[in-house]
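Read the structure below first, then the notes.
A single protein chain has been omitted; all remaining protein chains appear in their positions.
Lettered A and B in written order, each chain numbered from 1.
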Amino acid sequence: MGVCLRRWLALAAVAAILAAVALTWHARRAEVVELRVGHLLADELHQPGWCVAEELGYIEEEGFKAVHFEYAHGPEEMLHFAAGELDVAYVGAVPFLRARAKGVDIVAVASSNTEGSALVVSAEIKSVKDLDGKRIGTPGIGTIQNYMLNVVEEKWGVKLERRHYKVTELIKLFEKGEIDGYIAWEPHASRAVYMGIRGAHILLTSRDLLPGHQCCVVAVRGDWIRERPDLVLRIVRWHVKAMKWVNEHPEEAEKVIARYSGLDIELIKMAHRIVKHPYPPYLHLESMKIMLRGLIEAGDLTPEEVGDLDEFLREAVDQSFIEQAVRGLQLELRWLMR
Amino acid sequence: MKPLRSIAANAVALLLFTLAWHATTLVVRSPFYPKPLDVLKAFCKLALEGDIEGYSLGLHIGVSLLRVISGFLFACATGIPLGLAMGLYRPAYESTRSIIEPVRFIPPIAWIPLAIVLLRGFSRYVFLIWLGAFFPVFINTLASIHRVSQVHVELAKVFGGDRSFILAKVVIPSIMPEVLAGMRIGLGVGWMCIVAAEMIGGEMVGLGSLILKYAELLRVPEVICGMVVIGVVGLLMNELFLAAERRLFKWRREVVV
Partner (left out) sequence: MDVEVKGIVKSFGELLVLDHISFNVRSGEFVAVCGPTGCGKTTLMKIIAGLLKPDSGEVLLAGEPVDYRRHNIGFVFQEPSYLPWRTVWGNVKFGLEAKVSSLGWKLTREEVDKRVKWAIELVGLEGFESYYPHQISGGMKQKVALAQALATDPHLLLMDEPFGALDIQTRYYMENELLRVWSKLRKTVIFVTHYIEEAVYLADRVIVLSSLPAKVKAEVDVSLPRPRDVTSSRFVEIRREITELIRWW
């Protein structure tokens, strides 16, 4: 009888401990955090992560309730981020780097896409040299697309007259003839070709200007990196899961993108070729370094604000979470498939 | 206050203000709260080299001024005659009040979406400035007619003066000071509308677009430069107007600001 009781007690103890662990683990897991996520206007082709993760419930799985905020362009988003209105930002590399240089506490933790922008022009402009003196629209003076016009000017020795508008307005102004062409994140450039406006054709793409360049990044608030890495890991996890899915189900992804951006599925398919979604979503640091240099040359940032380029990037970026997330997913996969 | 003493006093006040500003930057350490020296440096750069796209500060100021003055002149051309007409024929005013008065309270900014779709380019600015400048001019003209001295009118009448004589030689000279004051206020309001109008987006030059540009680039010193330039230009225009008023109306004992 004594041995029986002891065995039952031992089993009860183990059960109690297991239950406690499970409960606390579940409790921690069940800590639903409200998450404020920023993204750009009609930019789902570059930033499919957030909408796919929302659609497929990945954000919810990680214990977040996300509130999404949309901005006309990266610089505007960074302004609001600096004001403390966002926890996560899907934003272009150039506005991100600029915010960092100005002292905003923001850190990039994953890549959203690389390349993916194009310069579309009217039929009269046949070569890049023809661009000289022409009026070219951009989505904003602080965007990566505007920066890429610097590259165009330098590489081909042309001078452009720039006009900055909301990305969805560019095509209307192009149609009215107020601009001769524009550079935008896809599919807004291809849209002019798709709709056959003024004999539009793509003159240059990201690949021609800076092959493999980092475009949109996923950035989070710096204090969470330091104090709540557990939250950052969860964020990166749902982003990584979403990007994995995008890579494995391209056609399904296009449908989601078309729906969220409100654009034609055919157009999305057309433009998809120009946009790259690297998996695992590591950042392309080399191109970010080139961009930093370019911004300093253009007088946008001062050398004092940036300091040593490598050190700047080291502090601006933290890719350890991707590693963890990817490894975790692989383990899960192996466990599921055993 | 003697002019020299006034200048000295103002200089001291400015110096104290700048020192206080600098002191607060030591407490509030934010990248978006610049020191006065940063603003000064940014101003020098803007003035000497132009903005980041190569447009000179003079161009920005000139373009904004051009837009404001155009809208302002249009406001005077419509406000003064309309004010005169409505002031002299009361029934005209009374019967249209339901249309005029509500419009007065709609801020020019609210008209921006309509201005974008219905108008093109320069006319947008003229319209938005006109909205701001019109009412002070119109209302002042209208109200001033009520204040024309009855004695003067009777004097002209008893000498046999007809309506057009009374209008030209009594009414108009009587109301000039108030009309000009209304114009000065209208110009000020119009100037304040230009920044909002230029922040529509898509505008390359103008003080409003200058501010917007640098706000996007997260460069607050230049934003403050833009603000200061706007304030100073506005002040200068007001002072010029006041000087003109003092000159024209030296028959008055004091000029009200």
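Methods note: contacts are C-beta pairs under 8 Å (C-beta built on N, C-alpha and C of every residue); 3 or more make two chains touch, one makes a residue touch a chain.
Everything numeric in this text was worked out from a predicted model, so none of it was measured.
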In the intact complex, which of the presented chains make contact with the chain not displayed?
B
Contacting the left-out chain in the complete assembly, out of B:97, B:169 or B:246:
B:169
Given B:49, B:94 or B:154, the residue that touches the chain left out of view is B:154
From the list B:90, B:104 or B:252, pick the residue that touches the absent chain.
B:252
Can you list where chain B touches the absent chain?
151-152, 154-162, 164-165, 169-170, 173-174, 176, 249-253
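Operating definition for what follows: only the chains that are shown with their structure count from here on.
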Mean-CA-position distance for chain B and chain A (Å)
44
Touching residues of chain A toward chain B in the complex: what are they?
73, 75-76, 78-79, 82, 98-99, 102-104, 140-142, 162-166, 169, 173, 298-300
Which of the residues in chain B come into contact with chain A in the complex?
30-32, 52-53, 201-202, 204, 213, 215-219
